[in-house]
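Excluded from the complex is one protein chain; the other protein chains are retained at their positions.
Up next, chain A:
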Amino acid sequence: MDVAVLGATGDVGRQVCTQLVERRVLPTSSRLQLVGRAGGSSARATHGLRADLVDAYDEHAPLIDVALAPEDVVADVVVVCAGVTAPPRAGASTDRTRLAAENHAVFDAYARALAVHGSGNEVVVVVSNPVELGVAVMARALGRHRVIGMGAWLDTLRFRREIAVSLGLRRHRIGGFVAGQHGSDLVPLWSTVRVSGLDRAERRRAIDALRRGRTLATFGAEIADAQTRLLALAAEDIGAAFDLIDSWPPDLRAVARPWMTHQSGAKTAAGTASATVDLVDTLLDGREIVVAGQVLLDGEVGVGGTALDGVLGVPVVLGPEGWTRALLDEPAPDEAELLVRCRDRIDASLAPWGLGRAGVGA
């Protein structure tokens, strides 16, 4: 199976390509397509990236191909890393409207091309932000089950890691999912957390200790306060800002740490790419696993008697042909409330492009 990385020469795209090759996700008989944009700087850099990857990994690299037009994208799995990103510096204003507008055009161009020229079976993994917008655009053009946004999976891995650190365990012993919107509006599903080796009572005590008596009712305010404190501290001592994060509960750390990383200028390319390659590896390996991802729902799951539709991050079964089922048991009341509010906020953000719940087809 072949993989195309749209925006291959960007920070995340380059990491995705490198990790796909280095981790030997693609056999030597498969093709990795590096996709850039004709007329832009990536038109030149894409060829250079190909040469660099071959230089580094020739002994086990897949076939590597360069494409500079959306209609030339040919692959079984398409990873969307194209588009602009928010500026990675402390205090930089993120004009989300402008970001969305610029990237909507990018998403739309590739979605249309895949709809016209594609095989009809490509699975699309959206990495670029706003990931929910990317999922909505792609799902409308290609069919919703073929499209998944990896934001919720990245958030889930971060959440699991923070819990693991707090408990003195390794991440692979932690289960649980993050839902909602990628970034600061995520919904940590504490009700789904499992800890290998703990029975129900032990798990309850451990989670209660981690949550410190908090509920998600105040989570949004906590995040806003955390960002204010971190910006002030980072202006003097960025190391101290990261240390402050370590003192917080796991769910808050899962949001604050990547936010602070981006503010530091380092970006989160490696972690984002690693989570993305996890998903791609699953798709290529023919396995079906349960992951969290932004998908276009059509009421197949609900919370508190409210059917969830529209784009939302939820746990799903992911296999070689895309996602098949959403797996969301009734969450705790504070999680359900936050999920519904998150769904509504996402819907409002998609409305300008007619991609809100009323405008997006199945």
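Assorted remarks:
One rule holds for everything that comes next: a residue touches a chain if its C-beta (ideal position, glycine included) is under 8 Å from a C-beta of that chain, and two chains touch if they have at least 3 such contacts; residues count from 1.
In this text, contacts and distances are computed from a predicted model.
Set against the options "Spore coat protein X", "WG repeat-containing protein", "Threonine/serine exporter family protein" or "ACT domain-containing protein", the UniProt name belonging to the omitted chain is "ACT domain-containing protein". The chain not shown here is touched by just one of A:A45, A:L63, A:L198 or A:V340, and that residue is A:L63. Those residues of chain A that touch the chain absent from the view are 1-2, 29-31, 33, 63-65, 67, 72, 74, 117, 119-120.
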